[in-house]
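Note that this complex is displayed minus one protein chain, with the remaining chains in position.
Letters are used for the chains, namely A and B, taken in the order the chains are written, and counting of residues starts over at 1 for each.
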Amino acid sequence: MHDVVWFEIQGLPAVCIASSEFDTAADAQRTALGMKSAQYVLVDHPIQDATDEEMRNKARVVADAVVAALTSQPAGPSSGSG
Amino acid sequence: MTPPHTAFARQDTDGRMHGFPSGRPSLVCFIKEDCKTCNLVAPLLEAFQKAFADQADILIVGQSGAGNEVFRKRHALTVPVLDDGDCAVSYVWNFEVVPAVFWTDGAGRPLAHFEGFVREEWHDLAKKMSVVLGRGCDGIVWSDYPEWRPGCGSKHLDPDVNDRLKANAEDSPIRARRIDIGSSDDVSEFMYDQGFSDGLPLVPPTPERVMRMLTGTRRNPQEVVADVPPNMGPATIEKIAINAVMAGCKPEYLPVVIAAVEAICTDAFNIHGVTATTMGASPILVVSGPIRHKIGMNMKLGALGADNRANATIGRALRLVVRNVGGAKPNGVDRSTLGSPSKFTMCFAEWEEGSPWEPLHVERGFEEMDSVVTVFAMTSGPVQIVDQESRKPDEVAGSLGLGLEGVMLSKIHKMPTDALLVVCPEHVKTLTSEGPYPKARLRRRIQEVTERPLSDMVAGLTSGAGLPRSLASKMSIDQLGAPTSKFADDQYIHIVVAGSEAGKFSACFHGWVTGPTGSVAVSRKIETY
Partner (left out) sequence: MAAVTILDPTDERIPLERQIVARTADVKGVVGLLDISKPRGNVLLDELEYLLGAKLPGVELRRYRKPTFAKPCPDDLRATIKAECDYVVEALAD
């Protein structure tokens, strides 16, 4: 989340895509960096064992959420389901 | 019936929670690991534990953080050693010396209390406990112990610790919103990003620092000193203190900053206009009276420059209040075309002792022993006035006049604008070399040497500034020939003395618009204790 916070301070809307395992860490990081509203979007774990098609599917699931994170002021992190 | 001691719940060195009161008679002893007397009594506490623990709660409360476990191991204690590293419990229980012993009933009500080591007191306590709990306490050879031994100051009374505790206590005078800076964030960058800074680094205004700053005044921290334009933000004593911390002030400077805030927020001074003008005006602070020496202000060598903390930070604190409480920022309300370094700070003290005249504050109606701050709205300066040759009073006075003629633009005369003339000691010497040279005479001389015919002021090919030709063409020869002094009124020339005793260089600050549409100099008394 360090990069996301840095880009936001520079004036660029930013979002980080992270695996669901990273949820608590992402929230803790953005709090520690003092920007509680920094955006991240979650995809389902596992990552390393996923096939290419499964990875592509994760992208399909979160694409809208990524755009939303860049264009609206949501209250918290958004998550793709499935 | 005495009220019980304040309840608490703390973890021991094994992570187990212990609460007070516990429903059983309790012995609570506060210690520091590095206190020799605390180490002396540790075996006594262990003996109490072995004798009484099935009927009473023996608790050691350690102020030493990780040192608590060191203490426990050193004495092979089975007595729980609880963590009061932040001294919050110590602060509320309010004792002075460790070891501090409290013997209470099951509800926490005090039965005995003493601090340090007086053998008889500890022996009596052991006897008391035996009586109440119905059994003896073995294993203590009282004669092995000294008759008395002084304890150590409790950690909660260390100034840093105490300030923090006071600031966070429920009855703390602090009311300002607390901002927690993320642990991976940088407090300095945060303050810059929030717009608190004038461009230079700030001292983070932690609650402890602000508490310490508030010791510089006796006024109530929540008292509203003024509503600061343009946003009319209420400047409480506390808000002023917060900005004073950021500026780098010491607590003893705070009363000066408070008085300056009062002064600039008057209608007469008109800080809104002063801040907003494209002419880039700023308040210049001149401090008078005994406080100058008390807080170590500079009134001599380099008085208008850098290097003196009081001068630098008092002026800066005032600017930060205007910025942060009043909301006046460049590109917001502040539209100065160029501005000046005075927007950072400009504050100095008059060298009254070297002045042949009454001090500025006396001239302005105060008592000599009053401490006073006077604020002047000035657009530029200091501008040096160089005269290393004049030997006669009227000659050097003439030079000072010529130096002042440049205010606004040299050809512009009779404008309702003021100036602050800072006469250096060598020029004072020359001025008074043939006898007294009152300020009134100096003002007259300045006006005399700057007399030019009104026609000089007319817009022309050299300079399009000044009296429009359309107006001038309607005037008679006599009118255009009328000798016109620089200043619309002698009283617009403010005069003080400052500077080192070597150097024939006086200086002046150029004003803005004076009078009801502009800004008038204002003086305020500084509270002193």
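The working rule: a contact is a pair of C-beta atoms (placed from the backbone, for glycine too) under 8 Å apart; a residue touches a chain by one contact, two chains touch by 3 or more.
What you see is a predicted model; the values in this text were computed from it and never measured.
Enquirer: From the listed residues B:L320, B:I412 or B:L431, report the one that touches the chain absent from this view.
Expert: The one listed residue touching the chain not shown is B:L320.
Enquirer: Please identify, in ascending order, the residues of chain B that touch the omitted chain?
Expert: 174, 176-187, 190-191, 193-194, 196, 204-207, 210, 228, 231, 233-234, 238-239, 242-243, 246, 320, 324-327
Enquirer: When the complex is taken as a whole, what residues of chain A touch the one chain not shown?
Expert: So the residues of chain A touching the missing chain come out as 2-19, 21-22, 26, 33-40, 43, 45, 47-48, 50, 52, 55-56, 58-60, 62-64, 66-67, 70-73.
By our rule, only the chains that are shown with their structure count from here on.
Enquirer: Taking the mean of the CA coordinates per chain, how far is chain A from chain B in Å?
Expert: A distance of 45 Å separates the two centres.
Enquirer: Sort out for me which residues of chain A touch chain B in the complex.
Expert: 2, 9, 29, 31-35
Enquirer: State the interface residues of chain B toward chain A in the complex, per the touch definition above.
Expert: Touching chain A from chain B are residues 181-185, 190, 193.
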